[in-house]
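First up is the structure itself, then whatever we jot down about it.
Showing subunit A:
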Amino acid sequence: MSVFYFVAFLSIFFALMTIFTKNPVHSVLYLVITFFTFTVHYILLNAQFLAVVNFIVYMGAIMVLFLFVLMLLNLNKDTEPLKSNLVKLMGVIAGACLLLTVGGSLRVLEISQPIVMKNPDIGLVGNLGKVLFSDFLLPFEISSILLLTAMVGAVLLAKNEPKKA
Partner candidate 1 sequence: MELAFVIEKFVLVTIVFVISLVVAMYSTLAERKVAGFMQDRFGPDRAGPFGILQPLCDGGKFFFKEEIIPAGAHKPLFILGPTIAIITACIGSAVIPWGQSLTIGDRIIELQVTDINVGVLYIFGVVALGVYGIMLGGWASNNKFSLMGAVRAASQSISYELAMGLSLIALLMVTQSLSLREIVAQQSGFVNWNIWVQPLGFLIFLVCAFAECNRVPFDLPECETELIGGYNVEYSSMKLGLYMFSEYINMFVSSALMSALYFGGYNFPFMYDLGLSQNWITIIGVIVFFVKIFAFIFFFMWIRWTLPRFRYDQLMNLGWKMLIPLAIANIVLTGVITIIKDTFF
Partner candidate 2 sequence: MQSLSNRKKVLEQKPMNFWERIYLPAIFQGLSITIKHFFKRIPTVRYPEVKRPYSKNFRGQHSLKRDEQGRERCTACGLCALSCPAEAISMISAERQKGEEHLYREEKYAAVYEINMLRCIFCGLCEEACPKEAIYLDGEHVTADYLRKDFIYGKDKLVEPRFDFVKEGETTT
């Protein structure tokens, strides 16, 4: 349990660091570390497949792309766009809304009983696959269709660009 609290502390700490650092590249790197702590959480839950997938997809691919874009931007102080008061106000409102939602959901939440997992190996690949393809077949297929649509859209965008220009 102490391991959990330690890792949880780390993930919150690095998540906060992600927000509070000035340098966007640092911010992304802290986010990477945050994702790494999530991976550790998954391993603590004995969900090895999820852990590795989180590791590969989020840390290995998506964050690399983030970093990729940020590194190409010229991130000097003078090129930073001026933040108008309107944007700040919108930020405050959005943040307050989020806080409200989280607070409300926490209030509704019952203090749950410590769940005893019926099958501790549920996170292993085989079991996960069986569950995905039997109990959750429809959501799984729908999400895959969503991804396919996104992919086709991306290809279309990439194809159309040069003709217009």
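Basically, a contact is a pair of C-beta atoms (placed from the backbone, for glycine too) under 8 Å apart; a residue touches a chain by one contact, two chains touch by 3 or more; residues count from 1.
Here is how the candidates were picked: all candidates are chains of the complex that A comes from, given by their letters.
Source: prediction; values computed, not measured.
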Identity of the candidate that touches subunit A (this complex; choices 1 or 2): 1
Contacting residues of subunit A [partner candidate 1, same complex]: 25, 29, 32, 48-49, 52-53, 55-56, 59-61, 64-65, 67-68, 71-72, 124-125
